[in-house]
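Structure incoming, see below.
All protein chains but one are shown in place.
Order of writing sets the labels: A, B and C. Residues in every chain begin at 1.
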Amino acid sequence: MSAGGTRAAAWARRAAFLVAGGALIALAGAAAHNMAETALFAPSTWFYLLVIVTMGVALYVYIARIKKSPHDVFIRKIPGVDAIEEAVGRSTEMGRPVLYVTGVEETQNIQTVASLLILGHVAEMIAEYDTDIRVANAYPLTMVLAEEIVRQGYANAGRVDAHRPENVMFISSEQFAFAAGVNGLMVRERPATNIFLGRFFAESLMLAETGYVTKAIQIGGTAEITQLPFFVAACDYTILGEELYAVSAYLSREPNLLAQLKTTDLIKAAVIVLIAVGALVATFGESLGLGDFDLGTWLMP
Amino acid sequence: MADAIPFIEILGYWLGIFLTLAILSFLYKDNPFYKFAEHLFIGVSIGYIITQQYYDVLEPKLVDRIGVPAWHVLLVVVLFLVALGCAAVAVRRRSPASVATAAAAVFLLAGAVYSLFQSGNHQELGPLVSSIDWWIGLIPLVLCLMMFAKSVSPRWSWIGRYPLAFVVAFYAALEVNGLVQADLGAQMQRSMADLDREKVNINEATPEELTQLPGITPPVAREIIEQRAEQPLSSIDQIEALPGLTPAQRATIAEERGHLIGLDARAGTEPGQRNWFRIFSEVLLLLGLLASLVYFYFSIEQKGAVGKVSRFGVWILMIGFGASFGYTVQGRLALAIGRAIDVMGKDKDPALAERIQGPLVAGISILIIVVGIALWELKLRRAGRGSAGGPDAA
Amino acid sequence: MNLVKKQLPLLIGMAVGVLVLAEFYVPASWLDVTREELLTFAQILAAAAFVLGGVNLIQVNYPKIRRREEDWQYKVVLLAGAAIMFAVGFPWQDIGENPSPGQVTVVDGAAAASGGAALLRVEATRDNALVKVDGGSPQRAVVDGRPLELELQPGAHTIHVYMPAVGYGELRTELEVAAGQTAVARAELPMLWGPSGRVRTWLYNYVFFPCQATMFSLLAFFIASAAFRAFRARNTEAALLLGAAIIVLLGRAPIGRFIYDALPEITNWIIDVPNNAGRRAIMMGAALGGIVTGLRVILGLERSHLGSE
Partner (left out) sequence: MDKGRVHNRPSLIERLQGFDRRWIFLAMALAVVGPLLRPCNLPFKASPMVKALYNTIDELEEGDVVYLSADLDPPATPELEPFFRAVVLHLKRKNVKIALGSTWYAAPPLIERWIRDVVEPQIARPGEDGYQGAPDRPYRKNEDYVWLGFREGKQAVINKLGSDLWGNYDGRAADGTPLDQIPFMKDKRQLDDFDLVILLSAGSPGAKEFVQQVQTRYNIPMVASVTSVMTTDLTPYYDAGQLLGLAGGMLASAEYEQLVGLPGLGTQGADVLNVGQIVVILAIVFGNVIYFASRRRRRFS
């Protein structure tokens, strides 16, 4: 099996190399073909391309580095993350399930992806604690993924037998029918912990409110900023915006995710510096002898 | 013409009012009326979504492009798969049954393909099939069928990975390009602006710049331009005194005066006038932005100076969240107001509202729901189950 | 099988991602064409996903009815609702001959008309039909059980016979009459099925619309209760949030000006300065996060969305 696996993997790598190489050649060829009529590259987009390429390269560099020495990576404490384990523990004590809501967006949404990543770790934790989980999904595709991820979480904890597929539910893709469905679940099953991670819209308040009334410990997190005030208001712990992505890295310590976090931080630092310099140049440029130079327009004509 | 509206429509309004109140009864507790309305709504929305998606997207983009009814193509694809599967089994097991099935499938397949070409309604199919465009049109159909594979059997769920991988990567790429331009680039550009932008000099400004000013509508801007062509304005007061203005315009301008954020703060009559409050605001905007970005910087422990900066950033974020909260409350209230206006018939033609009698129907609905819930609770109590859970049952 | 089951989907994803990504930076026309095709594929798949969702819901709910699980009666309501909405969404009138909305015939002789005028008689099969002549104000087509008769000036006219409700065929024609002629408009106004049909629109207007809108309006109530029971000035941050919230609430209501006339201005300033500063930071941070996650998907480093074996 393992030999077959490696051989297949090797073939896959070769195939990947071929496809990628072929695509590149095709791209170059077609571009050359088009050169006569159009330019190879839209010059006004250079800064965007620079950002994307830098991020792509940084991602690979960080992955390599983190794989070599995974413990050298520093990430600041994120309040609200430690709360998840605590809450799962409390659920176990009370003998009540943990409710995990993956948000009301489809799988292609990056927040849903982050939520599903965190779900994997929560599922593992739950399998270890021998607690029950309920996962509520707003889209069938999300449900399909969530189910596999929960199964994997149970498998990682060595308890595949305890996984029950019907605990991962598709409620409704109609936003409020979804909220009502999850509310009904909370009222009926009285989970001791509610975890809302992913993209949320208007239903965040309904969910957090009902959860508050059922006296569950609530952890809310979304990058959908309009909903954050309500999570701040009604949840015990809140994961603010981008921290959502950081959480998945923090929990898993997985090279990929840590590299993602490091890459964003790298560019973020550059952005902070650029903005500060740009604003100063725009304001004091004339006294510094730079004339009308505007960094913003220079970067993004 | 409210009297011409068929009675069935009036009945519809009544049903709508009843369902509205049935859903609002959730506020008392979860109950059969709410559940009925909720399930009816979910059901209707499923039927609605499927048909809407079919007629507006799948039919024009998929079915019309293929040029034959989708079921016909589906039949061909299914038969093809059956034939292929049987052939594979036949080769491996050498079983006569699967050979026969495969042969039958191939025979039917040939028939189906033949009928595809021969069907009288689709005579243009021949040239269609010979075009590459037609074959490209088949790709999404195949992807759709792959997506449905999991519904048929969990063992086929891996087939669903193809459309899924396509969709996820596709949207990821769209989003990357959108984010880098609109949410990163454009915002950076705005943040690098001059902190000390001078007041708009109304003697020099373009009409566009003028209309950006509070209280200056395009007609007022035209007046200013006319006036300054004769003689430059010497003070902001002169705008109010322009001869061509209507009293309403004059009143608006008077309202928009103000040295801190109003017209006087934003406009001057000479070049190079400073707007100190604006400078303060721009500096705060910049520092607030940078501090909030520092809060979201994860590679450094937030202690000492960094801690202070990021704490300032959190404060800025919280003020923003407060603003967001205020707006959200308003939005939610508007939803309830909308329902109240609808039920009370305030948005309708008076004659129609007269026929609907919204408040009366609402009263009757409330009565029905109250009596119904009371009976239901009584029944539950008799059955010894106590009160059912509701939003306040904790 | 790993190749077919895992690597190949990933590779397809990578290829699609790179193409769509590159299209913005490389102004090659073949990339444009490819992108247009891919966009259409994505649209079709998005629509098909909704259909799949509906099918799944039926798959989930039907066993509940069969097993008589708790609240199974409501699932029957759900499935019935879906079935009815689905059935009425089909344009049944397209099967066979399409029913005509009626026709106008012009005959000689207009007994009731005064000299020099023509006559229009509207024979509508539906009592509620309305008639508009030359875009004027509508009139009932059936008056006291008798067909409407109108005098027309000789010449060209537009006649519009319709129902005051959606989902019926309408008769819209232009005709020319001479003095002394009678135009007879026979309006059948058949009831239509399908996307803009009678029953479907009725169900949308009186079931889908009020239910969905009311579901949302529950939030007005929940927000009031959350404000009372959960919204606490626990610390500096929460206090700032609260303070800003109250100012904005007052400043964004007409009453704010009566309490303190600079409140709307202060509100605008809060929105423009602190709010925009924080919001922009979040936006930029989220954009960076989104870009890296997107890149990971495109580069094939991220495969959790494909599930595991």
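Just so it is clear, contacts are C-beta pairs under 8 Å (C-beta built on N, C-alpha and C of every residue); 3 or more make two chains touch, one makes a residue touch a chain.
Given the structure is predicted, the values throughout are model-derived calculations rather than measurements.
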Exercise. What chains on display are touched by the one that is not shown?
Worked result: A, B, C
Problem set entry | Residue of C:R121, C:R280 or C:R303 touching the missing chain in the full complex | C:R280
For this session: Check each of B:G111, B:G178 or B:G372 against the chain that is not shown and name the one that touches it.
Result: B:G178
Problem set entry | Listed residues A:V98, A:A202, A:L244 or A:L257, member touching the removed chain | A:A202
For this session: Touching the hidden chain in the full complex, which residues of chain A are there? Just list them.
Result: 105-106, 108, 176, 201-202, 213, 225-226
Exercise. For chain C, which residues lie in contact with the unshown chain of the complex?
Worked result: 24, 32, 35-36, 39-40, 42-43, 46-47, 50, 135, 166, 195-196, 200-201, 204-205, 208-210, 212-213, 215-217, 220-221, 223-225, 227-233, 242, 245-246, 249-250, 252-255, 257-258, 264, 268, 271-272, 275-276, 279-280, 283
Problem set entry | Touching residues (missing chain, whole complex) on chain B | 27-28, 48-49, 52-53, 56-57, 60-61, 64, 170-171, 174-175, 177-179, 181-183, 185-187, 189-190, 211-212, 214, 217-218, 252, 255, 320, 323-324, 327-341, 344, 346-347, 392
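By our rule, only the chains that are shown with their structure count from here on.
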Problem set entry | B-C or A-C, whichever has more C-beta pairs in contact | B-C
For this session: Could you give the separation in Å between the centres of chain A and chain B, each centre being the mean of its C-alpha atoms?
Result: 21
Problem set entry | Centre distance in Å when chain B and chain C are each reduced to the mean of their C-alpha atoms | 11
Exercise. Whole-Å distance, chain A centre to chain C centre, using C-alpha means?
Worked result: 31
For this session: Return the residues of chain A touching two or more other chains; collapse runs of consecutive numbers into ranges.
Result: 48, 51-52, 107, 110, 141, 144, 172-174, 177, 180, 202, 205, 209, 225, 229-230, 232-233, 241-242, 264, 268, 271
Problem set entry | Multi-partner residues of chain B (each touching 2 or more other chains) | 26, 38, 41-42, 45, 49, 157, 164, 167-168, 170-172, 175-177, 180, 184, 188, 190-191, 286, 289-290, 293, 296, 317, 321-322, 324-325, 327-328, 332
Exercise. For the complex, which residues does chain B have touching chain C?
Worked result: 1, 4-6, 8-9, 12-13, 15-17, 19-20, 23-24, 26-27, 35-58, 61-62, 136, 139-140, 143-144, 147-148, 151, 157-158, 161-177, 179-180, 183-184, 187-188, 190-191, 258, 260-262, 281, 284-293, 295-296, 313-330, 332-333, 335-339, 342
For this session: Could you please specify the touching residues of chain A with respect to chain C in the complex?
Result: 5, 8-9, 11-12, 15-16, 19-20, 23, 27, 30-31, 33-34, 37-42, 45, 48-49, 51-52, 55-56, 59, 63, 106-107, 110, 113-114, 116-117, 120, 139-141, 143-145, 148-149, 151-152, 170, 172-174, 176-177, 179-180, 202, 205-206, 208-209, 212, 223, 225, 229-230, 232-234, 241-242, 245, 256, 260, 263-264, 267-268, 271
Problem set entry | chain A residues within the chain B interface of the complex | 47-48, 51-52, 74-78, 107-110, 141, 144, 172-174, 177, 180, 183-184, 187-188, 202, 205, 209-210, 213-215, 225-226, 228-230, 232-233, 240-243, 246, 261-262, 264-265, 268-269, 271-272, 274-276, 278-279, 281-283, 294-297, 299-300
